[in-house]
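Here the complex is missing one protein chain, while the rest keep their positions.
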Amino acid sequence: MNTICIMCPMGCGLTIERVGDEIKVSGNTCKRGEVYGQAEFTHPTRTVTTLVRLEGGGVASCKTALPVPKERISEVVAAIGKLTLSDDAKIGDRLTVGDGEFVFEIVITGTPSSC
Amino acid sequence: MDRFDVTVIGGGIIGAAVLDRLSRYDLKALLLEKCDDVASFTTRANSGIVHAGYDCEPGTLKAKYNVLGNPLVWKEAEELDVPHLKCGSLVVAGEDGIDGLEALAKKAEANGVEVRILDREQTLKIEPNVADRIAYSLYAPSAGVVSPYQMAIGYADRAVTNGAKIILEAPVTAICKRDGDYILSTPKGEFATKIVINCAGANGAFINDLVGAEHYETTYRRGDYFVLDSTERKNISTVIFPLPTAAGKGILVAPTADGNVIYGPTAIDTTDSEDVASTLDSLDSLRASVPLTYKRPAFNKCIRVYSGLRTLIGHDFVIGRSQKTENFVMAIGICSPGLTSAPAIADDVLALALDGLNANKKKEFVTVMPRHKRLKELSDDELEQLVAEDNRWGRIVCRCEKVTEAEVVAAIRSPLPATTVDAVKRRCRAGMGRCQGGFCGTRVMQILSRELGVPLTEVKKGLGANIARYRVKEVE
Partner (left out) sequence: MLRYDVVVIGGGPAGMAAAIAACDSGAKTLILERDVRLGGILNQCIHQGFGLHYFKEEMTGPEYAERFRKEVKKRDITVMTEAMALSLGADRTVTALSPDTGLVKVQAGAIVLAMGCRERTAGAIALPGTRPAGIYTAGMAQKLCNIDGYLVGKEVVILGSGDIGLIMARRMTTEGAKVKLVLELMPYSSGLKRNIVQCLDDYGIPIKYSHTITRVVGNPRVEGLYYAPVGADRKPVLSEEQYVSCDALLLSVGLIPENDLLNGLDVKMSAVTNGATVDENRMTSLEGVFSCGNVLHVHDLVDNVSEEAEIAGRAAARYSKGELPAGDSVSVSACDGVRYALPQRVNLGDGKVRLYFRVDNVYKDARLVVESGGNRLVGKKFQVLAPGEMGSVEIDRSAICGDVTVRLER
């Protein structure tokens, strides 16, 4: 796969491939790029930030407590989209979302009343 | 079906001024406007110049109404509390332009307009920032600037205050005659009226055709403008015109009555009655033209581009009763100097409408409208007093133009209420400043939502288009 390294403004174009048991990164100009490239190749993850509905009609912002696999971002957003929280939700509140095999935790990051 | 004595079609500056005149008489007067506010098309996008009247061909209606209208605009802007500035105007020319200026001075004399030809030194005393090549100018002290849309809104507010009715979002789609009345069909219903006054601006010829009055070929001329930040206002003290050409009065540099500066308009002929899209070429030609008359162009201080459409029928205004259908009065083909001419045109149109109606002047009507309170114009004591009575005077909504929540609410509750973000902007200037509503837009939307009792998704920018379109988590 090809991607751009985000470890510094250099933005090296990385080519990453599996060679036997090894994940080979080329195009990088430093060690950090190699580590980044290997991670992006084997288990790319992202912290998802989005909004969650409040009972009163407003919205609160939230994030996944941990980075989730990149390919599951849309599932994460859809699951959060089904929630409606009480208006007294506070920054730092945590709740578990999802059911069955895919469960994740979200953290409230901002509310209309936080001040 | 509601029946009216007189119905004005079109809520631009002409229609609003005509309705204002009608509202002083004992008759049922109606104005039908197709947009969601008055002053929504030609009137909101022109130069805002109160012309002296030196350049109209002597003997034309343009010359007549311009000269009659000029002092009326100054008087009525005071009555209506509309921002205006009688700053005079200069037509500037290089060494080779003296003949052109003298020709203008001759026309001025024929039209009865006071002008003076100035040399460079005299010109610089009036406007220090004319371009270096400028050798002479024609100075007209009676010219100046006024807020064109606020003038129309002012007329509309006064007309409503005096008992006239305005129905918005009511484009006239068909007209027929029944029992001596005209029946006007609109999406807001049918209205019967004895007399129709066609002030439909860009659609004037269309309305004429609907009723079977005189047919006119209409052409249009689009003009693009730059609006400059108010910080540029200190660099200009008068209106600067180049020598006029066949295409019009040329690209001017002028202060606005509200404290900005404008450069424009270009003159692009078009057949599209809705063409208000600026073009790269046209904007580039503005960039090239302004330095020819003005020494301190500051295109990097541009806060807004706008385009206006001028409607042309032949070379003059069309004002009069139709010869083909009775009780039909026309005031169409009103291009420049239409804004200046409006009050004088309205006076004559009133006379044409009253002819055949048995209407007396009302014993009482409002002439001087209540002053708009504006934070920028209040003394500290006045402001303290207002905040004590109503704390919305202490809440700044538009930080660029320093407009308070109280002023936004007043705009929404004015005689002709503002119901859109753009209508609020035209009345109290929230969103007119350098951030162009980036900060206050959402606040104004919330205030409109609250005052009108509609959800935020129903709040319109203007012309029916909303801004907050979808609730999050409800997007398909």
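In this document, chain identifiers A and B correspond to the written order of the chains, with residue numbering beginning at 1 in each.
Here, a residue touches a chain if its C-beta (ideal position, glycine included) is under 8 Å from a C-beta of that chain, and two chains touch if they have at least 3 such contacts.
These figures come from a predicted structure and were not determined experimentally.
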*asked:* Among B:227, B:290, B:339 or B:411, which one touches the chain that has been omitted from the display?
replied: B:227
*asked:* Tell me which stretches of chain A touch the chain missing from the display.
replied: 3-6, 8-11, 29, 46-51, 53, 57-59, 61, 63, 70, 73, 77, 91, 109-110, 112, 114-115
*Tell me, which residues in chain B touch the chain that this view leaves out?*
226-227, 231, 274, 276-280, 283, 299, 302-306, 380, 383-384, 387-388, 391-396, 399-400, 402, 405, 434-439, 441-442, 446, 456-457, 460-473, 475-476
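Keep this in mind: only the chains that are shown with their structure count from here on.
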*Quick one: in the complex, what on chain B touches chain A?*
472-473
*Mind listing the chain A positions that touch chain B in their complex?*
51, 53, 59, 81
